[in-house]
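Here the complex is missing one protein chain, while the rest keep their positions.
Now for chain A:
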Amino acid sequence: MLKIILPTAMLLPMALLSPPKTMWMNTTTYSLLIALISLQWLTPSYYPSKNLTLWTGIDQISTPLLALSCWFLPLMILASQGHLQHEPHTRKRTFISALIIIQPFIMLAFSATELILFYIAFEATLIPTLILITRWGNQPERLSAGIYLLFYTLISSLPLLIAILFLHSKTGTLHLPILKLTPPNPTTQWSNLVSNLALLVAFMVKAPLYGLHLWLPKAHVEAPIAGSMLLAALLLKLGGYGIMRITLLMGPSSSHLCYPFLTLALWGALMTSSICLRQTDLKSLIAYSSVSHMGLVIAASMIQTHWSFSGAMILMISHGLTSSMLFCLANTNYERTHSRILILTRGLQPLLPLMSTWWLLANMTNMALPPTTNLMAELTIMVSLFNWSFPTIILTGTATLLTASYTLYMLLSTQRGTLPTHITSTPNSNTREHLLMTLHIIPLLALILKPELISGTPL
């Protein structure tokens, strides 16, 4: 564990000390190197958790997410070069350091086996994210987006802290492998219900569940590209990961508790897909599509079967890569036209033909076309939900249909049709952007061949 976390922490002095000319190159190469080394976590193992220490340990659920989070640091650095190029040098440095500071905390959160360490790392990602959004966003509304982000997260996660400490005073330990072995504590029905609710809601807000999701589109719209990638690819997954960890602990009494969450998640998948259909803002559309996909993840991790857990894992990884790629594409458009409005950025295919290939591929994966991993995930989740209760097929089926239609709408409206008259000249797409898209799409395509790497057979 430390052999990845320590180099990641040492990225910070590197970013602060390397000479201005080579700063981007140094940080990108070094973090890409870390990402490559982190891939060795994916090697299958006989034991339930690898590298188990007192504080950290990685098992089948956390491994894919850890590799994903290592993979995303170079991509975020690569993506932010464009919009930072006119900033003074010290600001570029502080931006990169803000990106780097988040990384060890995310890795700690994914690998912690102690609940309080998990909580601290989970919350520690908040301040750098807040700085990314409110300092480097573009519009004055970013301040209210920051307030939304902070208060939604904290109102839900302070009860989580109390519930964790309550659990500690009842069971005497917060070590996850031991907690799994201890029987559910014999408290009253009422306090059990409240503490389970407090344990779940923080992750439901982070994931986000429909109804608790209002901070997410705001944050996505206002954030710079690195912030959007971070939110879509990693921070939302922190919510899904937390739900999977906590539901394993809660025991059988949670069966009644899961009904409201399941209903909201499935209904939310439907509702947010229909919101996407009438969206005018490109980034907001992608953000709502994230909410809809994470709704499926929440539903799958609430019913706690093997199939649903593997479906949720595959969906989290492939959605992380897909939505982050969509945000990058939206950002390339934004850097050229300075607008996120769909009506103003139409018909870009003749101007940026190779970009439109990337758009096609990203949208194909987003609408879960065969043979992508997104399709495997959605099928697994739908089958396990169908097995749990027949009527869910109506909701999940409609949501899939709507997903396909809004993705098609997004593809057609940005790429096809006539060019609006106000776009007279755009800069060409450059190699950096193509590299960025390639690094997104390669893992997606490669995972089709070996999806069991990310399917995470749970314990």
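One rule holds in what follows: a contact is a pair of C-beta atoms (placed from the backbone, for glycine too) under 8 Å apart; a residue touches a chain by one contact, two chains touch by 3 or more; residues count from 1.
Everything below uses one rule, namely that contacts and distances are computed from a predicted model.
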| item | value |
| --- | --- |
| From "Cyclin-dependent kinase E-1", "Eukaryotic translation initiation factor 3 subunit B", "N(6)-L-threonylcarbamoyladenine synthase" or "NADH-ubiquinone oxidoreductase chain 2", the hidden chain's UniProt protein name | "NADH-ubiquinone oxidoreductase chain 2" |
| Candidates A:127, A:193, A:369 or A:404 - the one touching the absent chain | A:127 |
| Identified contact with the non-displayed chain, of A:162, A:178, A:341 or A:354 | A:162 |
| Touching residues on chain A - with respect to the absent chain | 94, 105, 116, 119-120, 123-124, 126-127, 131, 134-135, 138, 140, 143, 146-147, 150-151, 154-155, 158-159, 161-162, 165-166, 168-169 |
